[in-house]
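Of the protein chains in this complex, all but one are displayed in their positions.
What follows is subunit A.
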Amino acid sequence: MDHELTLRVDGAEHRLSVDPRTSLLDALRQRLGNTSPKKGCDHGQCGSCTVLVDGVRVLACLTLAVTRDGSEVVTADGLSAGPPGSGGDHPLHRAFIDEDAFQCGYCTPGQVCSAAGMLDEFARGRPSVVTGDLGADPELDDAEIAERMSGNLCRCGAYPGIRAAVARVGREREGTR
């Protein structure tokens, strides 16, 4: 039986009716025409479907759409410096271009959303497994960035550029804190 739900996606509200089997990824791409999140594996193994749901980075392929009724979803397309969908670049978009952080671009929307979620987690003092002292606030060095972004694979191997882009936006944020 289909279920009615409301999703806010990149600032715009949508009502849709879905089969419970529909993933959030398929709902976004096939029902709402938002092809920003990509289907790399459909099994939680690559990160290319990463979106922000209520501000938190998650995998849209392992999320059933029906479980997110009433949620605010932000894809790399709607990510901007202002409110979702308000247009204009997010600093991560700029940094990915400036640091040459992609080749084919397939993983990029997932990388960008993951980086946005990750930088928020970092700003809240959340540790990672490579954080030496779990009692102290972590430092955003290269090892921390690599570990925190490890859920996003890039088959073009653009990792050095990706880490540089994330580091740059991380530093800019530190500066404004």
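Just so it is clear, a contact is a pair of C-beta atoms (placed from the backbone, for glycine too) under 8 Å apart; a residue touches a chain by one contact, two chains touch by 3 or more; residues count from 1.
Methods note: contacts and distances are computed from a predicted model.
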UniProt protein name of the chain not shown, from "Oxidoreductase probably involved in sulfite reduction", "Xanthine dehydrogenase YagS FAD-binding subunit", "Tryptophan synthase alpha chain" or "PqqA peptide cyclase": "Xanthine dehydrogenase YagS FAD-binding subunit"
Touch criterion as defined above, residue of A:Leu32, A:Ala123 or A:Ala146 at the omitted chain: A:Ala146
Contact partner of the left-out chain, one of A:Leu7, A:Leu28 or A:Met118: A:Met118
Positions on subunit A contacted by the hidden chain, ascending: 1, 3, 19-21, 23, 42-44, 47, 50, 56-59, 62-64, 66-67, 114, 117-118, 121, 124-129, 131, 134-135, 146-152
